[in-house]
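Have a look at this one.
Only one protein chain is missing; all other protein chains are in place.
Going in written order, the chains are labelled A and B, and every chain counts its residues from 1.
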Amino acid sequence: MPEVNAYKPKIVAFCCNWCSYAGADLAGTNRLNYPADVKIIRVPCSCRVNPMFILRAFQRGADGVILCGCHPGDCHYTTGNYYARRRMTLLFSMLDYLGIEKERTRVEWVSAAEGAKFAATMNDFVSTVAALGENKRLEDLRCKE
Amino acid sequence: MQGMMIARAKELLQNGTVNRVLGWQTGEFVYDITPAVFETAEELDEKFVYNAFCGNNLSKYLVKETKKDGKILVFLKPCDTYSFNQLLTEHRFDREKVYAIGIPCDGKTSGEMVKSKGLSGITGIDEDGDNITVHTIYEDKTFNRDEILEERCRTCKSKKHVAYDELIGEDGEVLDSHRFDMVAKLEAMTPDERFAFWRSQLSKCIRCNACRNVCPACTCEKCVFDNPASGIAQKAAADSFEENMFHIIRAFHVAGRCTDCGECSRVCPQNIPLHLLNRKFIKDIDELYGDYQAGAEVGSRAPLVNYTAEDVEPSIVYHREGK
Partner (left out) sequence: MLKISLSKIQDLFAAIAADEALYIPADNAGQPQFMRWQEGLAMTDALNTVRSAKDFFFPQTENLVSFKIQGKSIEIVDPRTETEDFVVFGVRACDVRSFSILDRVFLVDPKDTYYENRRKHGTLVSMACSRPAETCFCHTFGIDAAEPEGDAVCWKTEDSLYIRANTEKGEKLLEKLRPMMEECGDEAVKAQQEKTHEILGKLPLNNFTTEKFDGDVLLKVFNSDKWKSLSEACLGCGTCTFVCPTCQCYDIRDFDTGHGVQRFRCWDSCMYSDFTLMASGNPRTSQLERFRQRFMHKLVYFPANNDGIYGCVGCGRCLSKCPISMNIVKVAKCLEGEL
């Protein structure tokens, strides 16, 4: 029997308006399950997300942060996700360099047609972060209840 | 060298090529040298100095100085010329208003560096080729120059001037430096060890903003950390999170634009090795997107405002062993 008060990680998912957010929608209309602990924040494009967004999500209590955007080459704005890709690669590498668990951050490309991928990605990410436990290394104690 | 520089500066002032000279001036002791603007030959004679303690990178002052009337002469060490180019690339100052003289550099030391060797009460320094003798009220001690050079100079990346109107002395070469050794050493540690290392370093931060204010790449009119509307303008790190965030965001903002001049680490009152953050980005950029040296040429496109369709995926971070 599963524990009633089992630890549930808080996940923030930044989803681009044109692909991934629609992908999440599709997952919903298809009644695909993914944990309710994933809080989606819609952004116009994956490249709207600057490193501060990721850090601030952790500050406010996120245990994992995932960025979802259109597949490379499919960006609504042609090149936005290419920039996001470089930025996130370097940011994640830096977090790892500071000793912060790299598994807490992820980038996944999810198109509007990939409802199933969205649900599968979220399920996988949530279980990865759940295995790591609470975010202790990039937390802000003042924001804890 | 100092004599040649003063003579040339006087000439250029006299013949009207420039109206002001940006250089270094002497202080109370031998090591406390201050960047200064000289307007007359007398001032130059009286105070201008160029020695092993002239570590300050003068290029950032050009942003302010070129807003004034007239032309300014600036002396640039090889590493300063990279900052000079990077600032030009970002259109931060008017090249027409600057006369740049490249000067050679054998590496710099600092009062802090000398003191870190256990010396106190410093009264004077003699430079004799590769030997530097420090006189104090307690003792005299002779060092090999390399021993008391700043870290950034021991791992000097280039003795070549990448920008100048004229050169005093010989130009050098881009060096095969070991500047990424410490980054690689950190990468090879376990995440727990890295975390402990950075916590012990970053927890010393007093948020004086010296690293930011001295940085030639930090020339925003209004820094996000000073903007009350940003929600993160806290003036002090009230939580370890803020210590991390300030330094991550600052390093990220200069990633691809940082020339690795090392001023951030030089000025840090707590001796936090901030250059190790910048060098991590430089190393990653070199490895993932191809070698890139910010400031090597004017107008080059920084890696973070560039892309190729074949760039690696962020997931590479999970697979790179020992990175």
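Just so it is clear, a residue touches a chain if its C-beta (ideal position, glycine included) is under 8 Å from a C-beta of that chain, and two chains touch if they have at least 3 such contacts.
Here the structure is a predicted model, which means the values were calculated and not measured.
In the full assembly, the chain not pictured is in contact with A, B, by the touch criterion defined above. Shown as candidates are B:Val214, B:Val298 or B:Ile316; the residue that touches the absent chain is B:Val214. Listed residues B:Ala100, B:Val267, B:Ile282 or B:Val317: the one in touch with the omitted chain is B:Val267. Of the listed positions B:Met5, B:Val21, B:Val37 or B:Ala52, the one in contact with the omitted chain in the full complex is B:Val37.
Counting over the whole complex, subunit A has residues 60-61, 142-143, 145 touching the chain that is not drawn. Contact between subunit B and the unshown chain involves residues 27-29, 31-37, 56, 61, 111-112, 115, 120-123, 136-138, 200-201, 204, 206-210, 212-214, 226, 228, 231, 234-238, 266-267, 269-271.
The rule we apply is simple: only the chains that are shown with their structure count from here on.
Between the CA-based centres of subunit A and subunit B the separation comes to 36 Å, rounded to the whole angstrom. The touching residues of subunit A, counted against subunit B in their complex, run 51-52, 55-56, 58-59, 72-73, 79, 82-83, 85-103, 106-107, 137-142.
Taken together, the subunit B residues at the contact with subunit A in this complex read 186-187, 191-199, 224, 231-232, 238-239, 241-242, 244-245, 248-249, 251-252, 255, 277, 280-281, 284-285, 288-289, 303-309, 311-318, 320, 323.
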